[in-house]
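A single protein chain has been omitted; all remaining protein chains appear in their positions.
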Amino acid sequence: MEAGMASDKFLRNAWYVCALPSEAKRDLLGRTILGQPVVIFRREDGTPVVLEDRCCHRHLPLSKGRLVGDVVQCGYHGLEFDGTGACTRVPGQTRVPPGARIKSYPVVERHKFIWMWPGDPAKADPALIPDMRWNDMPGWASVSSMLRIECDYKLLIDNLLDLTHETYVHIGSIGHEAIVHHPIKTTRDGDKVTVTRWIYDHQPAPFWKAAIQRPENVDRWQMIHYAPPANIDLDLGVAVAGTGAPDGNRSQGVQGRNLDLITPETERSCFQFWAFARNFRVDDRALDQKLRDTVTTIFNEDKGLLEAQQRSMETAPPEFRWIDVNADAGGVQARRALEAALEREAASRRGQAAE
Amino acid sequence: MEAGMASDKFLRNAWYVCALPSEAKRDLLGRTILGQPVVIFRREDGTPVVLEDRCCHRHLPLSKGRLVGDVVQCGYHGLEFDGTGACTRVPGQTRVPPGARIKSYPVVERHKFIWMWPGDPAKADPALIPDMRWNDMPGWASVSSMLRIECDYKLLIDNLLDLTHETYVHIGSIGHEAIVHHPIKTTRDGDKVTVTRWIYDHQPAPFWKAAIQRPENVDRWQMIHYAPPANIDLDLGVAVAGTGAPDGNRSQGVQGRNLDLITPETERSCFQFWAFARNFRVDDRALDQKLRDTVTTIFNEDKGLLEAQQRSMETAPPEFRWIDVNADAGGVQARRALEAALEREAASRRGQAAE
Partner (left out) sequence: MEAGMASDKFLRNAWYVCALPSEAKRDLLGRTILGQPVVIFRREDGTPVVLEDRCCHRHLPLSKGRLVGDVVQCGYHGLEFDGTGACTRVPGQTRVPPGARIKSYPVVERHKFIWMWPGDPAKADPALIPDMRWNDMPGWASVSSMLRIECDYKLLIDNLLDLTHETYVHIGSIGHEAIVHHPIKTTRDGDKVTVTRWIYDHQPAPFWKAAIQRPENVDRWQMIHYAPPANIDLDLGVAVAGTGAPDGNRSQGVQGRNLDLITPETERSCFQFWAFARNFRVDDRALDQKLRDTVTTIFNEDKGLLEAQQRSMETAPPEFRWIDVNADAGGVQARRALEAALEREAASRRGQAAE
């Protein structure tokens, strides 16, 4: 990781999940987000705080210190910082030197995720937080967790926008030969990309068979919604064959919503914050555990591949090019949308610099 | 390891051992050879195949996938490649995109080694495979194995061409004070270098005492044959003193042939594929095991030194120079022969580029 490396690689004026609610505690959590070290904690009133994780005095990560009330005390010389990043005390002297402050980041807890805004705080409008309502919607239940993956976050976007890989990577759970034989439809609306696949009248894959608990064939849908920088939600489900299809009422079916909020750690590593929300057997705590385990297993299968892919790309000769296939349409569109957003942000920076 | 780094450092138009026969299976073996990732397997008919280990679609190493019949199926999106490197199937579509292929390498199984040709396939003449006949010759028995050593392969060439080190590194097995007191004779014939040493009328080192199983003094010979890039065979043995010497019939002796086929992995690591063939007690399976263990122990002693030598060289100041001694004559000649071969290959590339 290099200092300042992030400037043009990441979209900075955007909300990113930096922690699950269970990770933000009355304790200091150090984490690198978009190449910047941050320290995450909760105030006594429970509101989350995200500060730069580097004391302005001698650079010790503040996450090595301790939380005293709502103040972070550096673990080296005891300097104290409040939730705005201002240094409020220097032990042994009454005056706080001018300029003694660290960066604080806008932060919002919503839909059972903790979101931070790494860019210009003046632009941090909470209305821009992506809609992940399924994660805390009445009548739905959800489980969630996080993986750290040593790959460029764009590889994970590709992965989630092309589910043909399920057949080769996850054949024991959600993969099914039928997937690859049913074409996708890809649409783009501004920055947003949607990939839709319907798979009619087939015996469901093990995961979905266990979910629907019916012997009949099913119709299965995969509707993937992407928005930059790396927010993905997958509307997934099966219904008894004939009742699922686009014009069906799906009343004899089950629906899940897999939410994937991807946050770059560095240029070659990222966090996948995920939730799996469902509208079936919502009071079944044993099912919660089973889903948490199954989804974790599935994403760890992907993690192994993505990390191998990353290493392979890093050692490929410069002239080596990707060959695209039909199933890449969603990923290709998503990358274009991301590139466009990055270019707009770069143009805006240049505009500000020129002012 | 850097992409494309290999271009001028390695002789590319040459046969290199990439695997032992026992390593090439109905399964995918990933390995880096001359800086390039390759995947090695056997077809259903048993013939070995060596392909580029990087899917042309999204770069996943193919060795992470699986072997289906004679076809390699990528473990990510299921693209299939035959033994020529041609993509034969893209799941979910009937058309295979133009240019969807990976590199395949000429490969020959001979003398109980699997040889590949990393350079221009048109030049891959099997007649150029070095003669390692002792490894599968009637009346001889052999054991073999492989080590990965984190050093420039040229350091291992030096090591094998100067056996005075046996006295300091391997005193418990093949080392003997007498070795250093008997001078070598070094000859060069074109690219080939031979180093010969005769040690007369001495009590044999432990290894050879166990091999000959006679109480008398012996004459011992070491005849080392080198050819570029890094093929070395050592004609080694002892015979009862007076019957061994250059003009003796060696009828009261034992002979071994240590074959060392060195393959660069990267600029700072290599594989040592070795065999130890012998013309004595050829039906003694317990001796097989003992020889495999002893030679492995000896080569691991060298490995430890070579890796320390490599690290020391990497941290030496640029003005630091080697001092040569008499015993280096073989290694110095071998390096000159290798340099000459590299220069011829570079000249040939420039000639082709100019055409």
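Should a chain be cited, it is by its letter among A and B, assigned in written order, with residues numbered from 1 in that chain.
By definition in this document, a residue touches a chain if its C-beta (ideal position, glycine included) is under 8 Å from a C-beta of that chain, and two chains touch if they have at least 3 such contacts.
Treat the numbers as computed from the prediction; the structure is a model and nothing was measured.
Enquirer: In the whole complex, not just what's shown, which of A:Arg12, A:Arg54 or A:His165 touches the removed chain?
Expert: Considering all chains, including the one not shown, the answer is A:Arg54.
Enquirer: For the chain that's not shown, point to the residue among B:Glu52, B:Glu80, B:Asp158 or B:Asp260 touching it.
Expert: Hidden-chain contact among the options goes to B:Asp158.
Enquirer: What does the interface between chain B and the hidden chain look like in terms of residue numbers?
Expert: 158, 162, 164-165, 167-169, 180-181, 183, 304-305, 308-309, 312-313, 315-318, 320, 322-327
Enquirer: What chain A residues would touch the chain not displayed?
Expert: Interface residues of chain A facing the absent chain: 1-4, 37, 53-54, 56-61, 64-65, 73-79, 87, 90-93, 97, 99-100.
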